[in-house]
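Here the structure comes first, spelled out in structure tokens, and everything after it is commentary.
Left out: one protein chain. Kept in place: all the others.
Should a chain be cited, it is by its letter among A, B and C, assigned in written order, with residues numbered from 1 in that chain.
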Amino acid sequence: METKLQKDARPDTMLLNMGPSHPAMHGTFRIMLELEGEKILNAEVDIGYLHRGFEKTCENRTYFNLLPYVDRLNYVSPLINNLGYAMTMEKLLGVRVPERAQQIRVLMSELTRISDHLTCLGAMAMENGAFSVFLYMMKAREYLWDVVEFTTGSRMLTSYIRIGGVRADLHEGWQSSVRTAVRETRRALRDVAGLLDKNQIFLNRTRGIGSISKEDAISHGWTGPCLRSAGVSYDVRKAHPYLIYDRLEFEVPLGEQGDNYDRYSVRMREMEQSLRLCEQTSGLIPDSKPRVKADEIEPTEALRLGRLQKPPQRIRLSPNLEGSEADVYPRILTGDAPVVVPPKEDTYTTMEGLISHFLFFMDGYGIRPPKGDVYFSVEGGNGEVGFYIVSDGTDRPYRLHVRAPCFHVLSALEQLVRGRFVADVIPTFGSMNMIGGELDR
Amino acid sequence: MLALALSFLVFGLLALVMIFLNSLFGPRKPNPARERPFECGSPSLQTGIRPVRVPFIMIALLFLLLDVEVAFFFPLALVFRAHGPAALAALGGYLAILAVGFVYAWKEGIFDWS
Amino acid sequence: MSGFDFLSARFETALGWARKYSLFHYPFVTACCGIEYMSTACAHFDLDRFGAGLIRFSPRQADLLLVVGTVSHKLAPVLKTVYEQMMEPKWVIAFGVCAVSGGIYQNYAAVQGIDKIIPVDVYIPGCPPRPEMVLDGLMRLQEKIQREKQDWRWKKRT
Partner (left out) sequence: MEKEDLIEEIRARFSAGIESYAESLGDQVLVVRRENLLALMSGLRAAPFDYAVLLDATCVDFLASENRFEMVYHLFSLSRNRRLRIKTSLPGGNPVVDSLSGLWKNADWLEREVFDMFGVGFIGHPDLRRLLMYEEFEGHPLRKDYPWRKEQPLIPLKD
């Protein structure tokens, strides 16, 4: 197949593939370069190597089963995708989320935003030769993932933020693990800033390279850290405040020239702001009252007791049953509409609980929002993550489209790379933080 | 002298063994795909070696010349302290001759590309 | 068992031992498992303790192909080319459920498991697998390398 680049290439130039399976191309991105020596005359981008048919799959899954798919869009900051999807559905259903769930959501999405920037900058520095920066940042990320893991159960792709709240309350002793994570991340950021900020090699590779003007950035639909590095102050958390961001104070860092170094420094300063947000939110969240250690009994025992005319006392199930804390539910999940998995204690002990649990998962029932379409967006790691959902009243979305921020950021890569040298492609591409799952959906 | 020869012998043999160890143990499974160049997994955009533009060749020749010139500094450096100013004069003469060629190439515009 | 058989058996275990602990892997990273692969290869869960830490980005110098993440139909020919251009002896690890069997993406775009394209030695389930599962998968591959009949040039082809 003759690509466009091959058709209008000069005979004496060299055509090079910076192909999908390349260490710096995150495995699923290909740039075809027309080179005259080291200088790039023309570049053509070829994406779609990680197109997994997300939007088609969404049309065949129920709203509740979509959560794992939504996690895997921007898989570096998965909780923010969950948040975007859950809030879009809550806007469509008109459901209010309790205060504590909103605070936990802010804490969790800020933690994953930091791990998103850590991964992006670590990979960018490693591709430019600073391998130790990558190791420091991965070490810091382990602490952040510890907090996420203890609360949600899995390190990365959690499906923790559900429609109508969050899946479980914070784990006991969460304040100390958040404090350790923030302290370790600050130390790692200090080391990396010392290593890279005035490093002449890093400056030569990034300062003034891949720079974009404000008008071009806006015309390419840039949002997020890349747009802010061009000097345009647009952050969805400030422009359209959601959750409790209006009550928390944080700045929006801006860059001047919009080049690679500005994208790097905006992300570094943004991590500092997210750390401040984590501290403020953990100060706001009242510590959950210690769980009363009643005698937990197994479900079969509960059923046998339930058959008696009047079960002796309120049956408390053993905590290893998924979602069994009935007393915690009202604090972390909405009670407005039947959009939440009923607690196990009701399911096992009352007939209505059993029916509602069964109905929730039965085909054709579950979460059925009203007909119509809705668009809502949150500030993701790379920019504005927007969900456009068209619902036709059944329990499966008729159409679900995701506004992927790095799709727009990457559409400007050809323009930024033309006329530069081959070595400049790596830092420019690294600073844009391309995530395959989000770009190709 | 013996120590020098011995070490050359031992380490030379060791190097040779290491090199041919691979051809002794490596399995031979010829595979046509391995003849094609590796271009990050995607089909290569052009076949064969393209003609190289003239400025590249000129730069390569000039580099060859100057590199050999630098190679001659090393033996001089070994005996430099023994001969004092005479060595310096020899070095200056040697450099001056080559500098003339370098300046000529520079004026001919070898460094300003299209 | 004649003297030669004894010698070649001892020699094969030595060769297996040498190949087992010097695996240079080629990370064919595509999707979410790549982020977990990063934490497996980095300081905390260190892949280097098993002799497999050195990352080679060209198939000419790698003997373990680590397929990490979803392989879509557009990427399948790329994976096949990279596998064929690898040097012998070579092994393949399918890292993550998408590489093992297509995972949660059973639709028009994703290949349902890379063993439809290339032969696979070890399958590591999980979406993404925890780093401990990856290390366990690597240890299983090392056992397999130690046990299997080594292939070398002047071997008596039985």
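Throughout what follows, contacts are C-beta pairs under 8 Å (C-beta built on N, C-alpha and C of every residue); 3 or more make two chains touch, one makes a residue touch a chain.
This one's a predicted model, so the numbers in the text were calculated from it and none came from an experiment.
**Student:** Among the chains present, which touch the one that was left out?
**Tutor:** Counted over the whole complex, the chain not pictured touches A, C.
**Student:** Given the contact definition stated above, which residue among A:Ile201, A:Ala239 or A:Ala423 touches the chain not shown here?
**Tutor:** A:Ala239
**Student:** Would you mind spotting which of A:His220, A:Arg331 or A:Lys344 touches the chain that isn't drawn?
**Tutor:** Residue touching the absent chain, from the options given: A:His220.
**Student:** Of the residues listed, A:Arg179, A:Arg207, A:Arg276 or A:His401, which one is in contact with the missing chain?
**Tutor:** Per the contact definition at the top, the residue touching the missing chain is A:His401.
**Student:** Which candidate, A:Lys39, A:Lys91, A:Arg179 or A:Arg276, sits in contact with the chain we can't see?
**Tutor:** Of these options, the touching residue for the absent chain is A:Lys91.
**Student:** When the complex is taken as a whole, what residues of chain A touch the one chain not shown?
**Tutor:** 1, 4, 47-48, 51, 53, 55-57, 59-60, 91-92, 216, 218-221, 223, 232, 234, 239-240, 372-375, 377, 384, 386, 388, 390, 398-399, 401, 403, 407-408, 411-412, 440-441
**Student:** If the missing chain were put back, which residues of chain C would it touch?
**Tutor:** These residues of chain C touch the chain that is not shown: 73-74, 76-77, 80, 106-109, 111, 115-117.
Just so it is clear, only the chains that are shown with their structure count from here on.
**Student:** So what shape is it, when you link every pair of chains that touch: line, ring, star, complete or other?
**Tutor:** Complete.
**Student:** Busiest chain-chain interface by contact pairs, anyone?
**Tutor:** Greatest count of contact pairs is found between chains A-C.
**Student:** What is the distance, in whole Å, between the centres of chain B and chain C, each centre taken as the mean of its C-alpha atoms?
**Tutor:** Between these chains, centre-to-centre, one finds 37 Å.
**Student:** In angstrom, rounded to a whole number, how far apart do the mean CA points of chain A and chain C lie?
**Tutor:** Chain centres of chain A and chain C, defined by C-alpha means, are spaced 30 Å apart.
**Student:** Starting from the mean Cα coordinates of chain A and chain B, work out the distance between those two points in Å.
**Tutor:** Whole-Å distance between the two chain centres: 50.
**Student:** Going by the contact rule already set, what residues in chain C reach two or more other chains?
**Tutor:** Each of 78-79, 82 in chain C touches at least two other chains.
**Student:** List, in ascending order, every residue of chain A touching at least 2 other chains.
**Tutor:** 19-22
**Student:** Write out the stretch or stretches of chain B touching chain C in their complex.
**Tutor:** Those in contact with chain C are residues 23-29, 31, 33-34, 36, 38, 40-42.
**Student:** Report the residues of chain C in contact with chain A in the complex, numbered from low to high.
**Tutor:** Residues 28-32, 34-36, 38-39, 42-44, 55, 57, 68-70, 72, 74-75, 78-79, 82, 104-105, 107-110, 127-128, 130.
**Student:** Name, in rising order, each residue of chain B that touches chain A in their complex.
**Tutor:** Touch list, chain B to chain A: 39-42, 44-46, 50-51, 53, 56.
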